[in-house]
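Right, chain A next:
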Amino acid sequence: MTARIILQATDIQRALTRIAHEILESNRGAQSLVLLGIPTRGVTLAHRLSAVLENIVPGSHVPVGSLDVTMYRDDLYQQPTRTTSPTDVPVNIDGATVILVDDVLYSGRTVRAALDALTDLGRPDIVRLAVLVDRGHRELPIRADFVGKNLPSAHDERINVNLMEHDGEDTVSIDTVVAA
Partner candidate 1 sequence: MSTKFLIKGARIEGGAVADILTSGTRIVEMGSQLSSAGATVIEADGFVALPGLVDLHTHLREPGFEQSETVLTGTQAAAAGGFTAVFAMANTNPVADTAGVVEQVQRLGDEAGYATVRPIGAVTRGLEGVQLAELGAMAESRARVRVFSDDGKCVHDALLMRRALEYVKTFGGVVAQHAQEPRLTIDAQMNEGEVSARLGLAGWPAVAEESIIARDVLLAEHVGSRLHVCHLSTAGSVDVIRWAKKRGINVTAEVTPHHLLLTDARAESYDAKFKVNPPLRRQEDVLALRDALADGTIDIVATDHAPHPAETKECEWSAAAFGMVGLESALSVVQTTMVETGLLSWADVARVLSKKPAQIGLLTTQGHDLVAGSSANIVLVDPAVTRVFGRDNLVGRSHNTPYGGIELRGAVHTTLHNGYATMLQGSLVDATTVAAAAEEVRHG
Partner candidate 2 sequence: MRHLISTLDVTRDQAIALLDVAEDMASVSQREVKRLPALRGKTIVNLFFEDSTRTRISFEAAEKRLSADVINFAAKGSSVSKGESLKDTVQTLAAMDIDGVVIRHGASGAPLLLANRGWIDVPVINAGDGTHEHPTQALLDAFTMRRRLHGAGSRGKGLDGVKVLIVGDILHSRVARSNVWLLRTLGAHVHLVAPPTLLPWSIQEWPVTVSFDLDAALAEFAPDVVMMLRIQQERMRDAFFPNEREYSLLWGLTETRFSRLSESTLIMHPGPMNRGLEISSAAADSPQSTVLEQVANGVSVRMAALYMVLTGEREVSDVH
């Protein structure tokens, strides 16, 4: 079970920079943006993305928050009980352009849960999705607006996103899970 490294630290940095530019292009600037990361690594990526955006547009402020989706999942009764993470939304999202940020987009169920969670928090004007990796195999009609890397994968493969703040290194790798 050897992991193949797909993205190194510099690749991740370039991907985030490109996503930032794409966001600014589609939003025509940095106004009304709110980044909400899905815990755990989505929040870290959201913080990094915000820093890049504020760097590209000096004087801008792009607030970052976290949106825990545990209670909105559709598999609460099929999986062992999960502990929750904080939901921390620093500004009113009514009328804002919310960018949901997550590390990996797979079946789409997490994002579906995030959209429901968002509805209970307010009414943004626009909601977009930015992910570092899209590994395909959608089970719901969900797509990402901003993608760091498209990484087609098989079901028995696992995508590992390691970030310095959590795992001591910045890498995205793929390995095959040995059948139990």
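If you want to know what made the cut, all candidates are chains of the complex that A comes from, given by their letters.
Rule of thumb we're sticking to: a contact is a pair of C-beta atoms (placed from the backbone, for glycine too) under 8 Å apart; a residue touches a chain by one contact, two chains touch by 3 or more; residues count from 1.
If you're wondering where the values come from, they're calculated on a predicted model, not measured in any experiment.
Participant: So chain A is shown by itself and the numbered options are 1 or 2; which of them touches it within this complex?
Facilitator: Here chain A touches candidate 2.
Participant: Spell out the part of chain A that touches candidate 2 in their complex, as residue ranges.
Facilitator: For chain A paired with candidate 2, touching residues are 68, 70-72, 76-81, 83-87, 116, 120-122.
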